[in-house]
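One protein chain omitted, others in place.
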Amino acid sequence: MLESKTRLKVRFAETDAMGVVYHANYLEWCEMSRVDMMNSIGMPYSELIKMGYHLPVFEAHLNYKYPAKFDDDIEVTAKIAEMPSVKIRVDYEIRSGDRLLVSGYTMHAFVNLKGVPVKPPRNFLEKLSEKF
Amino acid sequence: MLESKTRLKVRFAETDAMGVVYHANYLEWCEMSRVDMMNSIGMPYSELIKMGYHLPVFEAHLNYKYPAKFDDDIEVTAKIAEMPSVKIRVDYEIRSGDRLLVSGYTMHAFVNLKGVPVKPPRNFLEKLSEKF
Amino acid sequence: MLESKTRLKVRFAETDAMGVVYHANYLEWCEMSRVDMMNSIGMPYSELIKMGYHLPVFEAHLNYKYPAKFDDDIEVTAKIAEMPSVKIRVDYEIRSGDRLLVSGYTMHAFVNLKGVPVKPPRNFLEKLSEKF
Partner (left out) sequence: MLESKTRLKVRFAETDAMGVVYHANYLEWCEMSRVDMMNSIGMPYSELIKMGYHLPVFEAHLNYKYPAKFDDDIEVTAKIAEMPSVKIRVDYEIRSGDRLLVSGYTMHAFVNLKGVPVKPPRNFLEKLSEKF
């Protein structure tokens, strides 16, 4: 299992006229956490791009339980629970203190820089397999 | 069934460094389409707020098939397929010409302006029931 | 003089917890208006990119008088008042009905796709000079 935690503070820009974080913005936080998780196995996303890969989202799902507010301290946990083959599932939990605010997952597949689906880079799978 | 269509042009601001629309932004387009759908039954969202209601998202799901690009002409279809009780499901299809780019749904429930869940306003249900 | 008008409706996503449009978002509307203005002289921005150019902002200035709110009908006027040489100045007025909400300007210069400053494409200057 691969797991990684990311901390952030809610920006005023991320709120909406309901006074809470706009629902689409949680996907940005999931991405930040995913980026940190890739860094944690020595496979930074900026490196992937240089190697000629992107790792786009082809499915996203979020369950909203409590809203985050401006200036809240947030912790995002990203987790890959199963060794992936072609499709990569990442699960998320977004918390403020002990309270679970949002949970969800995204599904990913590697593409080349023209957007054509390709096999995951070998060293990505090697580095990942050390965790399973 | 209640269905409504919304047209928009992709803004440069909505793209990311992959050269396509950033995945979270499709949720904004779903919302625009939802707002238009509410207008189409004479229940504008700004009116709901004046009546003391918000209609937040408690679940969101998107499947990404093809990416939208800067300056593309986009059509978003929002649909309520079943007469809702407390939970309201809205389905979406986002197209560029004939091509389906993204599909998905959001789940909603009415809350008061303090965020406490409440029953849907009666005239919302009345106006909606005319469509089913 | 080259002038162009763009209409839009304020998205809920564009508001913040003050209940009004977040101040950075007006720059997006200026850009939409700039894109429409380029289209109006047969020089679409997507075409510029294909020709190997970008037209980034190197200076931006906004004066905020009244805030826009969710669902407001907005009109953005973009104007090039003087025939440009290397630097291109675009002025903006953002209105809701008769009320001027925001005014400002952006300064631009052509760069190639690697970000290196270059002379404006000749057909851009030709098409623009017909307006002056």
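When the chains are written out, they are named A, B and C in that same order, and each has its own residue count from 1.
We take it that a residue touches a chain if its C-beta (ideal position, glycine included) is under 8 Å from a C-beta of that chain, and two chains touch if they have at least 3 such contacts.
These numbers come from a predicted model, not from an experiment.
Touched by the hidden chain within the whole complex are the displayed chains A, B, C. Among A:45, A:66 or A:105, the one in contact with the hidden chain is A:45.
Across B:15, B:33 or B:106, the residue that sits in touch with the chain not pictured is B:15. Taking the whole complex into account, chain C touches the unshown chain at residues 18, 20, 23-25, 27-28, 54, 56-65, 67, 115. Contacts to the hidden chain, counted on chain A, fall at residues 11-13, 28, 31-32, 35, 44-46, 49, 70-71. Within chain B, the residues in touch with the undisplayed chain are 12-13, 15-17, 19-20, 22, 24, 69-70.
Definition applied: only the chains that are shown with their structure count from here on.
For the criterion of most C-beta pairs in contact, the winning chain pair is A-B. Note on chain A versus chain C: their Cα superposition corresponds to a rotation of 180 degrees, in steps of 5. Separating the centre of chain A from that of chain B, both taken as means of CA atoms, is a distance of 24 Å.
Centre-to-centre separation between chain B and chain C, using Cα means, comes to 28 Å. Across the assembly, chain C contributes residues 12-13, 70 that each touch 2 or more other chains.
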